[in-house]
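For this view, one protein chain was removed and the others were kept in their places.
Chain naming follows the written order as A, B and C, and within any one chain the residues start at number 1.
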Amino acid sequence: MIARRDLAVCVAARTDLSPTCFRLTLTAEGPVEAVPGQFGMLSCVEGFDPFLRRAFSLAGVSQRRGSTEVEFLIKEVGKGTTLLRHATPGSELRLLAPLGNGFSLDPGAHRLALVAGGIGLPPVLFAAEVLAGRETRFDLYLGAANVAELLEVERCGKAAAAVGGEAVLTTDDGSRGEHAFVTTALARRLSQGRVYDRVLACGPTPMLAALTELAREHALETELSLEEPMACGVGVCLGCVVELADGRYVPTCKEGPVFPAARLAARWWP
Amino acid sequence: MIARRDLAVCVAARTDLSPTCFRLTLTAEGPVEAVPGQFGMLSCVEGFDPFLRRAFSLAGVSQRRGSTEVEFLIKEVGKGTTLLRHATPGSELRLLAPLGNGFSLDPGAHRLALVAGGIGLPPVLFAAEVLAGRETRFDLYLGAANVAELLEVERCGKAAAAVGGEAVLTTDDGSRGEHAFVTTALARRLSQGRVYDRVLACGPTPMLAALTELAREHALETELSLEEPMACGVGVCLGCVVELADGRYVPTCKEGPVFPAARLAARWWP
Amino acid sequence: MSVRLGVELGKLAVANPIMAASGTFGYGLDLLEFCPPERLGAVVTKGLSPKPRRGSPTPRIVETAAGMINAIGLQNIGVEAFCIEALPVLRQRGAVVAVNVFGERMEEYVEVIERCEREEGIAAYELNVSCPNVTAGGIEFGHDPAQLERLTRMGRAATRRVLWVKLSPNAPDLVGTARAAVDGGADGLTLINTLRAMAIDAEKRRPVLARGCGGLSGPAIKPIALRMVWEVHRALPSVPLVGIGGVETGRDVVEFLLAGASAVQVGTAIFRDPAAPLHILGELERFCAEHGIAEVRELVGALEWH
Partner (left out) sequence: MSVRLGVELGKLAVANPIMAASGTFGYGLDLLEFCPPERLGAVVTKGLSPKPRRGSPTPRIVETAAGMINAIGLQNIGVEAFCIEALPVLRQRGAVVAVNVFGERMEEYVEVIERCEREEGIAAYELNVSCPNVTAGGIEFGHDPAQLERLTRMGRAATRRVLWVKLSPNAPDLVGTARAAVDGGADGLTLINTLRAMAIDAEKRRPVLARGCGGLSGPAIKPIALRMVWEVHRALPSVPLVGIGGVETGRDVVEFLLAGASAVQVGTAIFRDPAAPLHILGELERFCAEHGIAEVRELVGALEWH
């Protein structure tokens, strides 16, 4: 296991990616290691408002000379994310990372499907860029409500292209790419005979539910990155549990956030 | 009474004045009027931490074209003042002002004594600069623990000089000016026969207590600007009361913060 | 979309569900330029006693995490001065006035009501039996159902106006006291008053407040207030409730209404923003408009349990 640390990080840059989303780049001293699918608990503020840290999937970790750049893609949905969107470059935050278990990126894979819906992109993008570096072939399916909310399209395309994979874009309103849900785009290719060793996905619950159905149909190994409200991020509060197929509640932060779809309780899917 | 308003103000500048104190300049749209001794309730932060606004005496109010510059001198003592010390220029705060009653600066005065201890300077400086503009003669007594904590010495000197008055500096450690308490410096001049119509003062409680003694001895009219913990600043919470000589508790924020020393209960002085 | 803001609290219909809470809005006239009292559903006065009260020594207030503790000790100008100085102005402005009533003995509550009965322009009385900041009277009545019922009955006998009892969150048996107040003839219940609390000065090794303890208010207590409103509403679903405790936003109001309150009072929030009740009212209206809620009253008690 990679050592968890509570890092003092410095806001290096914030870049708007869409009307609601932005990229937050943080610098930590020394090396930081992590695998795609892992996440961090980020303090948004000094003081008690908001009170708890926020969970964000790592979207990239790049070693620099003597320091590490940690990247997040964040959607502004409330107090904490609004504060982060307005964080002053140079200001200090705390980041407890890396946490949880990431995607299975075993080198032997023939071809993987990476699927991201909306702000589910960060762990998928991290995975794509790592896989591109390892020359593991994958297709990347990226869906969003509309063209404005398709994030990091270029990076996605570049990563997929590097290993001869396809970057499939879909929007709910057809304003760019296929006019379809991202799962429909995947289904189409599967029924056309495209074969994957495994699907790695992150996105809204309905998307993950549809994906699970699809995976079952095609007997496809599928790993899902889940979100549950979190307080500690390290398995001690038991606030973030998800129900497994065997009936147990396990902390998403510690046993996940990435789970094989088959391990999850059916009733997890609404 | 000057109309109170809840102003959206913008941080224009922060300037360090001493190891613990800084000047905060805020800009408000439109005209703002106030008299020396009045104060404002300033929100230090959005959100609940800290929860209440903080009271600060106005140190100056200057009309600009279409806007007003409001000046505070602030000592960093806790959460709120630390946040203000690090407020980003351009960020917005809320300021409820002007509040309370100021010093009596009646134009007929022959000569006034203005006395400030430490961070008691802001209302006194405001008074000095207003009096200098009105050509009312005054001496300004400014005391501090040491030379580093003597704030705005030049402005004090300039204001007093403008009306032929003296700016008397004292430090507790003798590192600048007279090696004495500011009240001792005043006492010396009084016993040397200097005559004042009135003393206007702000500073730590022991200083105000000594001053009250002195005022009684020399039958000097004296006005003191008091500090009490405040929640609302407008007289509705009754948290900030001070005991008067007649036994009543009155809200400092509304009936003060400037009170004639003779109106205050003897036991107010510890 | 236009939203109907009016709500009914039993026989009292108010134009909107936002009231200023007792002790945080003076006698309704201190913040005219920020929050004219006639624009609120009602204004509740600072607790009034038969004679003026000096209140507690200082320090009386201290800030805490997302809240504050106060021990004002019910300093007030007395019912007589209120009737002469403040009430005529409130009446003239058209404000809906609720008088928060306080006494050290039961008879004093009645005295306050009787004095007020001689005046027009008072819509309701709110019996404050829950102030944690006075040693004599008050708090005991709010903690003992039998005494509370008796006190409410005496108040009831003194007036045909609307009578509310303001419940203490410190009472051993919340629902029991609620029931006692209703049995005694209360038309509605307001809850909650402040929670007994303490702050300590680590340097001085003393309580921060002169009285030692005081009452905790503000957003910190909202989750407790919501729970209590829901508990009382569930036990006494037909009794009109006024919810209080940490209301800062229109969304907070919606939460209290869902839990079973027909109106809310805004207290400590006024200290952070003198126009808080109006701002909150605006937010409530916007929330309703955005969520297709035509009438605020639809929300009352509309919480769905799982």
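The working rule: a residue touches a chain if its C-beta (ideal position, glycine included) is under 8 Å from a C-beta of that chain, and two chains touch if they have at least 3 such contacts.
If you're wondering where the values come from, they're calculated on a predicted model, not measured in any experiment.
Q: According to the contact rule at the top, which chains on display are touched by the left-out chain?
A: Taken over the complete structure, the missing chain's partners among displayed chains are A, B, C.
Q: Touching the left-out chain: which of C:Val112, C:Leu226 or C:Leu241?
A: Per the contact definition at the top, the residue touching the missing chain is C:Leu226.
Q: From the list C:Pro172, C:Pro237 or C:Gly282, which touches the chain that is not on show?
A: C:Pro172
Q: May I ask you to list the residues on subunit C that touch the chain which is not drawn?
A: On the side of subunit C, residues 64-67, 69, 172-173, 195-200, 202-207, 210, 212-213, 216, 218-224, 226-227, 230, 246, 251, 254-255, 258-259, 287, 291, 302-306 touch the unshown chain.
Q: In the whole complex, what residues of subunit B lie against the chain that is missing from view?
A: Considering the whole complex, subunit B reaches the absent chain at 48-49.
Q: Even though one chain is hidden, which residues of subunit A still touch it in the full complex?
A: 3-6, 43, 48-53, 94, 96, 228-242, 247-249
Simple rule for what comes next: only the chains that are shown with their structure count from here on.
Q: Averaging each chain's C-alpha atoms to get its centre, pick out the one most distant from subunit C.
A: A
Q: Distance between subunit A and subunit C based on Cα centroids, please, to the nearest Å.
A: About 47 Å separates the centre of subunit A from that of subunit C.
Q: So, what's the distance in Å between the C-alpha centres of subunit C and subunit B?
A: Comparing mean C-alpha positions, subunit C is 36 Å from subunit B.
Q: Suppose each chain is reduced to the average of its Cα coordinates; what separation in Å results between subunit A and subunit B?
A: Chain centroid spacing, subunit A to subunit B, equals 54 Å.
Q: Can you tell me which residues of subunit C touch two or more of the remaining chains?
A: Correct list: 65-66.
Q: If you look at subunit A, which of its residues touch at least two other chains?
A: 48-49
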